[in-house]
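With one protein chain removed, the remaining protein chains of the complex are shown where they sit.
And then chain A:
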Amino acid sequence: MFSATRALRQAAVHAERTPLIKFIGPRTIPANIDHTPKPHPASPTGSLPEDFTLYGSGSASSKHTSFSSYRDHAQQHGPLQKTIRLDGGIGGASGSSLGPVSAPHGTAFDVSELPARFRRAALSAAEIEAIESGGAALVG
């Protein structure tokens, strides 16, 4: 099978000692690998923390004593913690803590600062031309 080493193996047949080193062929990946978390070989404690394997499993909720505590740690398109900074995106803070959505008295938003979907549909060049020419551009 390993022709390159045939001569060596033939020589070994006649040798009076067998080396401890044996050629076992190219490395193959075992068909079944157990991927359950095991302590890292260089871990000083030789063990994993208790909550290490809870992530993503149904039992993740079991470490929480209340729904509020669970929600503090839960993730849904990002963390749901109450303590997260304001710039943490949607879910970063409760709606009520953000204050009323309507603008205070005497304050207005400039249309240009709103997301595109709240703005007027942009005019096409042909439409502008049509308006400015009083419709003549459509005919001409």
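Just so it is clear, a contact is a pair of C-beta atoms (placed from the backbone, for glycine too) under 8 Å apart; a residue touches a chain by one contact, two chains touch by 3 or more; residues count from 1.
The rule is simple: contacts and distances are computed from a predicted model.
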### Task
Among "SWR1-complex protein 4", "OLC1v1016655C1", "Protein stunted-like" or "Dihydrolipoyl dehydrogenase", go ahead and choose the protein name stored in UniProt for the chain not displayed.
"Dihydrolipoyl dehydrogenase"
### Task
In the full complex, which bits of chain A touch the chain not displayed? Write them out.
17, 19-21, 29-30, 33, 35, 37-45, 48-49, 51-56, 73, 75, 77-79, 84, 86-90, 93, 98, 103, 106-110, 113-115, 123, 125, 128-129, 132
